[in-house]
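This report refers to the structure that appears directly beneath it.
All protein chains of the complex are present and in place, except for one that has been dropped.
Up next is subunit A:
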Amino acid sequence: MISFQLNGVTVTTDVPEDTPLLWVIREHFRLTGAKFGCGMGLCGACTMHFNGSAVRTCVLPISAVADGEITTIEGLGQAQSLHIVQQAWITHNVPQCGYCQPGQIMSASALLSANPNPTDEDIDSFMSGNVCRCGTYPRIKQAIHAAAEAQKNRVVLFDPVQGEGVTT
């Protein structure tokens, strides 16, 4: 029996210890935001936060997260409570097919909490573990800068009710 915090709630599971976290979250806890892309830690589609850091959960055995804190895209922000990175993603029309984007957003939000003012080079090196086959990289870069800026100035970039940005 392994227990951990999932989006702030304590959960337990009795799956075999080598089961990758990704599949436990998707099939046992039915949170399907994180995606399966490669199963080898090569694409970042499965990225979640483990104790605040971005990790590739397709290669992270469930045993490794015992008593830790896991945040998924569902826990980062929902439609009515969007994280600033999600807001920036919307205003910059980042998602195309969208499949890689939960992973991209989890990486980007981890980057910003570690480094609130990333340079282009910081973004390049931090985000290069996340593949986007639709080619949204230029917009991801712009959106990260926009989110960093908004975070600094405490600006809301997108409110789904208003459909646009409002300053707080």
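In this text, contacts are C-beta pairs under 8 Å (C-beta built on N, C-alpha and C of every residue); 3 or more make two chains touch, one makes a residue touch a chain; residues count from 1.
One rule holds for everything that comes next: contacts and distances are computed from a predicted model.
The subunit not displayed here is recorded in UniProt as "Xanthine dehydrogenase family protein molybdopterin-binding subunit", chosen from "Nickel import system permease protein NikB", "Anti-sigma regulatory factor", "Xanthine dehydrogenase family protein molybdopterin-binding subunit" or "Rieske 2Fe-2S domain-containing protein". For the options A:5, A:91 or A:113, the residue in contact with the chain missing from this view is A:91.
On the side of subunit A, the interface with the absent chain consists of residues 15-16, 19-20, 23, 26-28, 30-40, 42-43, 45, 72-74, 77-79, 82, 86, 89-91, 93-102, 105, 123-125, 127-141, 158, 160, 163-164, using the contact rule stated above.
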